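Only a single protein chain was left out; the remaining protein chains are all shown in position.
== subunit A ==
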Amino acid sequence: MAAVCGLMRRPLEQVSGLLRRRFHRTAPAALQVTVRDAINQGMDEELERDEKVFLLGEEVAQYDGAYKVSRGLWKKYGDKRIIDTPISEMGFAGIAVGAAMAGLRPICEFMTFNFSMQAIDQVINSAAKTYYMSGGIQPVPVVFRGPNGASAGVAAQHSQCFAAWYGHCPGLKVVSPWNSEDAKGLIKSAIRDNNPVVVLENELMYGVPFELPSEAQSKDFLIPIGKAKIERQGTHITVVAHSRPVGHCLEAATVLSKEGIECEVINMRTIRPMDIETIEASVMKTNHLVTVEGGWPQFGVGAEVCARIMEGPAFNFLDAPAVRVTGADVPMPYAKILEDNSIPQVKDIIFAIKKTLNI
């Protein structure tokens, strides 16, 4: 009898336990995720989703990644999918492109984009141009990713920003994530894209945690390539940036807000194809434009934004010339005081905004 009662009781407890769980179930809370972990998650999810995806580069496998971005992936997926390469950028970038032509979906990591210069022929001539030259016969679904631009104290040969160089070339897509949501959504979109995509990450952002909203926690969360995001609404001036400087712009906006100046901060997210429409609509509202980037001023991303604004409907809405805040026009120096003054700081952004607004 007791045994039967016991049998009866247990299922009831289980049922009420289920009921309890269902009623107290909450939506996944926004997590704090670093940019590094966001990229890691994005790659992990895509590796799991599609067998044709694989990662190659220096130190990506057994070392867990020079900057630990690929931590844990080799342990999970093994030698076939996570491949350590010798120090042969031109060689392994070409191998990645060839593998993509033959139907795989490689992610080719450059330890920094400075080293991609050794392989740039493979990125441009073998990857970017091939679909066009072949009359649409040969797609090249390859992703080139790695840290881009200035780091801290790494001096001239390790600090160049390649946004303008890669952004120049038709056939390539070029994205530049700022926060964790950007990083995860863009790497996933890049991997699923059937075109060569350059993903310009930022080493100084890798360790920075951001709240990852619940929709970004889904395995199918994608950020469309070619769409900018308005990070902060404003009315007085449009401030456009990509990558780490987006954070500096938001800081500047916070400071200026106390003085009654409301900045609209736009995170470009994609360099090519550029979402000029979002910038235009914003400028038509605020009548002022400042662009901010880490790269050199001449022939840069900001120069392109300004040229396009001049060509489009927003020009007539400008109350002042568009202004660019960029890296200094020098090879990156080493000494801290010099380096600090070679990249745009919050004070430079504030200064440029006030100048534009004639304050």
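Structural remarks
As a working rule, a residue touches a chain if its C-beta (ideal position, glycine included) is under 8 Å from a C-beta of that chain, and two chains touch if they have at least 3 such contacts; residues count from 1.
In this text, contacts and distances are computed from a predicted model.
Think of the chain that is not pictured: of "Exportin-2", "Pyruvate dehydrogenase E1 component subunit alpha", "Kv channel-interacting protein 4" or "Zinc transporter", UniProt labels it "Pyruvate dehydrogenase E1 component subunit alpha". Annotation: of A:Leu31, A:Ile95, A:Met117 or A:Ala320, A:Ile95 touches the absent chain (contact as defined above). Check A:Leu31, A:Ala66, A:Leu104 or A:Ala328 against the missing chain and you find that the one touching it is A:Leu104. Within the complete assembly, A:Tyr131 is the residue of A:Tyr67, A:Tyr131, A:Trp165 or A:Trp296 that touches the hidden chain. When the missing chain is restored to the complex, the residue among A:Pro273, A:Pro297 or A:Pro333 that touches it is A:Pro273.
Where subunit A meets the omitted chain, the residues involved are 54, 80, 83, 85-86, 88, 90-104, 106, 121-122, 125-126, 130-139, 141, 170-171, 173, 194-195, 226, 273, 311.
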